[in-house]
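Only a single protein chain was left out; the remaining protein chains are all shown in position.
So that you can tell them apart, the chains are marked A and B in the order they are listed, and the count of residues begins at 1 in each.
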Amino acid sequence: MSRPRGWFRVLAVTLVLMLAAFLAVAQKNTIKIGAILAVTGPASNLGAPEAKTLQMLVEQTNAAGGLLGRQVELVLKDSGASPEKALSFARQLIEEEEVLAILGPSTSGESLKIKDVCQEGQTILLSCAAAEAIVNPVAKWVFKTPQNDAFATLWIYGYLKERGLTRIGVVASNTGFGNGGMAQLQKYAPENGIQILIAEAYDKDATDLTSVLTKLKAREVQAVVNWSIEPAQSLVAKNMRQLGMTVPLLQSHGFGNIRYVEAAGQAAEGIVFPCGRLLVADALPAGHPQKTLLLDYKKKYEDRFGEEVSTFGGHAYDAYTILAEAVRRAGSVEPAKVRDAIEGLKGFAGTAGIFNFSPTDHNGLDMSSFEMLTVKGGKFVLLKP
Amino acid sequence: MPLEQLLQYFFAGITEGAIYAIIAIGFNIIYNTTGIINFAQGEFLVLGAMIATSLAGVLPLPLAVAGAVAATMAVGALVDLVFIRWLDSPSVLRLVVITIGVSILLREGMLHAWDEKVRALRHFTGSEISSVRILGAHIAPQALWVLGIAGVIVAALALFFRYTLAGRAMRACAANRTAARLCGIKTRRLVTLSFCLSAGIGALAGCALSPLTQTQYDMGASLAIKGFTVAILGGLGNSTAAVAAGLMLGLLEAFSVSLLPLAYKDAVSLTVLLAILFVRPGGLFGRRESQRLKEF
Partner (left out) sequence: MRRYLPLAVVGLAVVGLQLALQAAGTVYYLTQLTMAAFYCLVSIGLCLLMGYAGQLSLGQAGFFAIGGYVSAVLTTLKLDAAEPAARLLSSLGILAERRDAYENFLLGVSPWAALLAAVLVTGLVALLVGLPVIRLKGHYLAMATLGFGLIVFRVVLGTRLLGQADGIGGVPPLPLLGLQVSGGRAHRVESYYVAWALVLAALFLAVNLIHSRVGRALRSIHGGEEAAGALGVDTARYKLATFITGAVLAGVAGAFLTHYNGGIGPSEASSMKSVRYVAIVAVGGMDNLWGTLLAGALLNFISLRGYLGSYDDAFFAVILIAVMLFFPDGLLRRARVGRREGG
């Protein structure tokens, strides 16, 4: 019985070796791009659309012949919005997979945690999180694609000032995004003549905000500003109406997902918030530099995944397309060259706005990347001035 | 504080308190029959709401809720049959750990069955912006539904335990399991029944709560902790006290918001939990001796 077994073993080993060799060779020719996204867990409203978008884009690239003639391989890790998982995955991606760049993470907290690791590992990081601290102070290898919360704040204050609503109440979630927003709101209030009568942070898992909103109502605020990315955004709207509060509600650019409107139902009517143009692409004038790509992304995403686009997916879209464009312009996948190419991108149209990078500006967006949107008939529409 | 604000906090407090009370009652039912604390109790609420939102797409709301309650009861029975029933005089440690494992399993199951998105059941009456004025305070009609349903559950259970054979058998089990067996009561079946019942009332409460708080797959754990706090507060096994304790905790939390930053609201109930466990584990309404007599 040993002879057949012996043959079998030799054959098996040979096959395995051949497979390994084949894989090794096959690997060599792909461009590896890493992604750390919060696909499941508390930030899944951000991470899930981001992951889907990247999947879709990588498939598109590969179908069209790849990048610089090579297939793109996406190495996606689900961090579940946990910073230490993000850290562990970042190290894995940099040291083992030796990726060209890391796209994501989805949340500001995670991004700030892995910023140093990427800097040290000289790996490009294109974060999909919004906190200003990610690119300020500027780290050579770290970029981000969402707009700055400072811009959103200024847009909100502009709206309020126009209508003489100067005594406001602010509620924000206790995450990096919420804290960042709270800080910006407080920073820019005095110079815009806004008085924040009361500011409260709530837990991102909060299920009932009537108690804190009662406090705001008692102080007779003229408007409420909410800053969060969690589903609690819808709760604020609903609770306000249940309490009989009729003052305007303004949200941050974290409101850019139709699910929040659906969750809030009729309470969402009239909410005003600054946002990128993705959600109102149809209403843009013909010839607007973003219009074509926005409509294209919207159609492809919605056909493929059967759900509406969100600005979060858009951030991942921008991160990938920026990277791809930089690789093309650099003509190589040498990290330093690609990095320089990113910094040299000007007038690059993305979903969040028109990007103008530079060695001192690793976000590339400005005030004009936003429009003021509102909710009408359960849909996002441009706010008519 | 102006009366209107006071009333506002009051209503917020009793609405949440009613839910805590229902969860605590769910704990008590299982505890009384089996001596087990079912850590998965919170998941029953979430599961009920999740199933209801799925069914609400095809069925009218009352049927969807009924279907969800029935399905969750089936799951409750399954939990008993698969994990608990055939254990032979297990230690408390084992049981605690097993029910914790079950709660995690249910949660992860819901995640993969439904995904991570937040859902909400349709408001039973009115919509997201309906508001009713009571003595100057504004309250959502759905909150009145929550209070109403909680009241009905408590009343129905009281009748069940007093007047039906099964209910009385369960009370016998609670008093003394061996004696009950000797009387010919099939304790094993009652255990399954108690799981069913707990799951059912949990699901119903979850459906009533869903329009107000929205439902996400991982909400079960924090609900369970609050419910447990209330159960202990009232004295483990004492469902009437659980109602009072629930309302108390709810009011405490609601009014704490007026004094403390909102972020510490949950810390309030946790502090109450630890305080009670350390100082008076028998609960506010329990007697010192009853706590020692219970087997651990």
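We adopt the following convention: contacts are C-beta pairs under 8 Å (C-beta built on N, C-alpha and C of every residue); 3 or more make two chains touch, one makes a residue touch a chain.
Since the structure is predicted, the reported quantities are computational estimates derived from the model, not experimental observations.
Of the chains on view, those touched by the hidden chain across the whole complex are A, B. Listed residues B:L7, B:I22, B:I37 or B:L190: the one in touch with the omitted chain is B:I37. The residue touching the chain not shown here, chosen from A:V39, A:L100, A:I168 or A:L373, is A:V39.
Touch with the chain omitted from the figure is made, among A:P137, A:G287, A:G347 or A:G377, by A:P137. Panel shows subunit B; residues 37, 83, 87, 89-94, 96-98, 100-102, 104-105, 107-109, 111-112, 221, 225, 228-229, 232, 236, 261, 263-264, 266-267, 270-271, 273-274, 277-279, 281, 296 of it touch the chain omitted from the view.
By the touch definition given at the top, subunit A reaches the unshown chain through residues 39-40, 77-78, 80, 82-85, 87-89, 91-92, 95-96, 108-109, 112-113, 115-117, 119-121, 137, 139, 173-176, 178-179, 201, 203-204.
FYI, only the chains that are shown with their structure count from here on.
Residues 40-42, 44-45, 48, 174, 200-203, 205-208, 210-212, 214-215, 218, 231, 234-235, 237-238, 241-244, 259, 263-267 of subunit A are the ones that touch subunit B when the two sit in their complex.
On the side of subunit B, the complex with subunit A involves touching residues 2, 5, 8-9, 12, 16, 111, 115-118, 120, 127-131, 133, 138-140, 212-214, 216, 218-219, 222, 254, 257-258, 261-263, 265-266.
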